[in-house]
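To start, the structure itself, in structure tokens.
Shown here: the complex without one of its protein chains, the others still in place.
Moving on to chain A:
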Amino acid sequence: MTRPARDRAIEGTSRERAIEGTSRERAIEEISRERAIEEISHERVLESSLGERDAAEVLRAPGPDAFGRAPGVPARVAVTGLKLADFRNYAALSLELDERHVVLAGDNGAGKTNLIEAVSLLSPGRGLRRATLDEMARTGAGGTFAVAAVLDGPDGAVRIGTGVTEPDAAAGERSRRVRIDGAAQKSAEAMLDHIRVLWLTPASDGLFTGPAAERRRFLDRLVLALDPAHGTRVAAFERAMRGRNRLIEEGMRDPGWLDAIEAQMAELGSAIAAARVEAVACLAGLIAATREDHGAFPHAELALEGEIEALAAASGPAGAVEDRYRAILAGARERDRAAGRTLDGPHRADLRVLHGPKQMPAELSSTGEQKALLLGLVLAHARLVGATVGRAPLLLLDEVAAHLDGRRRAALFDVLDSLGGQCWLTGTDAAVFAPLGARAQVFEVAAGRVLPGAGPAR
């Protein structure tokens, strides 16, 4: 099931390149259809031959590549400019940044989390608070808001803008628009071609003790970073399943209809399970390989629980999982009707985490240990995304550093550097971040205003 990590890294980057190619081509087309086709295809040939050489060099040469990067180190993508309009408590904000880590210090309620929530909107979905669009708009702004960022990465500067623009639309009809370099995008997923954003907030503290749904969401976010199609599949599966539940509730008058829906569920569900199994295996492999690297955080052992996931993990002929799941669904109609919902499927899976050094289930570990375990998991995830996608994810750590002792904090800062990406950290006390020194830019946040803080100058 799992292929060597190196193969995966190549696959990831080449896929990335293909996606970049398409959006770029589209952009060119939109700007000017008149432009000679010859010119474009020439450019494309140049681009692809360069790309292949890079990949080959990274793999074969033990030294740094053509850009002076060490082999295997993902490219850095940093937010170098951020503008907010009517977002939460910010009426208007313009921040100029460099590519170093960003530290936001300030009192409770000053708007630190609001700021990194805005940054979290540079990924598809509802951001790190999973808030509605109405909640994100500043009170009195008529439901509209805008977040615009300038990214500096391997493609040079890229402008991403997102927000709600139509003030008249009814609350339910508002949708988040995404623009990349000024061109409107059909889907928020287009942002994944440029930047991956991961986060850890105090809201995740109860992840191990809380309901399985939370861990499943955590797991799917993990898969999504490796396989952008996962989100669409999960949404399609849930839609099909709700359809099945409705048919069952209405008395299953048409078995042919149920057959048809269950065939869809089986196809989507087996693909979801396979993607999860693969992602967990990758992450577990990476944790096992790097666990002495950051001893300050206990390593986690991961296990995926779920009927369909177990089938997907057992090696078998292609299509066997799909057929098996279809048979399970067909055989469980009466029982599911009594239960009022579908009882088998990837929507019931759970991610079990074990505290590695103590061999103890995470949910039974102490609060502090759970926090360290979770942080270690998120850091491993970030490393995996960097290796797979070829660009280091942006990491948002809300109120994380303050809860660590000095030794762990220093270890965290070192790990952040080794990940290769920009990291945004928040805390009430700027002094906590002093060990970062010139590696970070510090800002003081107070009542919707952000001012350069007392951190050391570059």
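In the analysis below, contacts are C-beta pairs under 8 Å (C-beta built on N, C-alpha and C of every residue); 3 or more make two chains touch, one makes a residue touch a chain; residues count from 1.
Methods note: contacts and distances are computed from a predicted model.
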Query raised in the report: Which of "Aspartyl/glutamyl-tRNA(Asn/Gln) amidotransferase subunit B", "Cell division ATP-binding protein FtsE", "Sulfur oxidation c-type cytochrome SoxX" or "Recombination protein RecR" is the UniProt protein name of the chain not shown?
Result: "Recombination protein RecR"
Query - Residue, one of A:Ala260, A:Ala303, A:Leu364 or A:Ala438, that touches the chain absent here - result: A:Ala260
Query - Omitted-chain contact residue, chosen from A:Ala184, A:Ala213, A:Ala229 or A:Ala314 - result: A:Ala229
**Report entry** Candidate in contact with the missing chain, chosen from A:Arg130, A:Arg246, A:Arg335 or A:Arg407
**Finding:** A:Arg246
Requested in this report: Since one chain isn't shown, list which residues of chain A touch it in the complete complex.
Outcome: 15, 18-19, 21-22, 25, 48, 229, 236, 239-240, 242-244, 246-247, 250, 254, 256-257, 259-261, 263-264, 268
